[in-house]
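Structure incoming, see below.
The complex appears here minus one protein chain, its other protein chains still in place.
This part shows subunit A:
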Amino acid sequence: MTTQASTFAVAVPSVTTPFRSHRNPFVVRAQAEPSDKSVEIMRKFSEQYARKSGTYFCVDKGVTSVVIKGLADHKDTLGAPLCPCRHYDDKAAEVAQGFWNCPCVPMRERKECHCMLFLTPDNDFAGNEQTITLDEIKESTANM
């Protein structure tokens, strides 16, 4: 005298409402975040190269942080820290050529860093620090 329900039906209403994006069109958006590992590698490299070349980070650490993350992103996606402040027709070809792989040729030869990552002491934007922490990078790019 037992009733056993072996199967039953579940009604799933079809979604008719179109997906609406609430993104503000007037907001500048960055790409997907680079890996923490690559960010740390590029952070250490930046500190070491600043000391080696006698250059300093920008007085606005936000600039430094974004560039370091850009280098890390290119390291993740391309396998090399291609300069993030240039436009390339073919990024893979540029990586193979090596001219714009950080530290780029203009930086190595003339201490000219278009990205403002490595600034000579006489530069108006140069700070007085050659170090940046991972927390500083995360903090200054948290609102991106």
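In the analysis below, contacts are C-beta pairs under 8 Å (C-beta built on N, C-alpha and C of every residue); 3 or more make two chains touch, one makes a residue touch a chain; residues count from 1.
Going forward, contacts and distances are computed from a predicted model.
Of the candidates "DNA sliding clamp PCNA", "Thioredoxin domain-containing protein", "Metaxin-2" or "NADH-ubiquinone oxidoreductase chain 1", the chain left out of this view carries the UniProt protein name "Thioredoxin domain-containing protein".
By the touch definition given at the top, subunit A reaches the unshown chain through residues 1-14, 23-33, 58, 60, 62-67, 69-71, 73-74, 84-87, 89, 114-117, 124-125, 141, 143-144.
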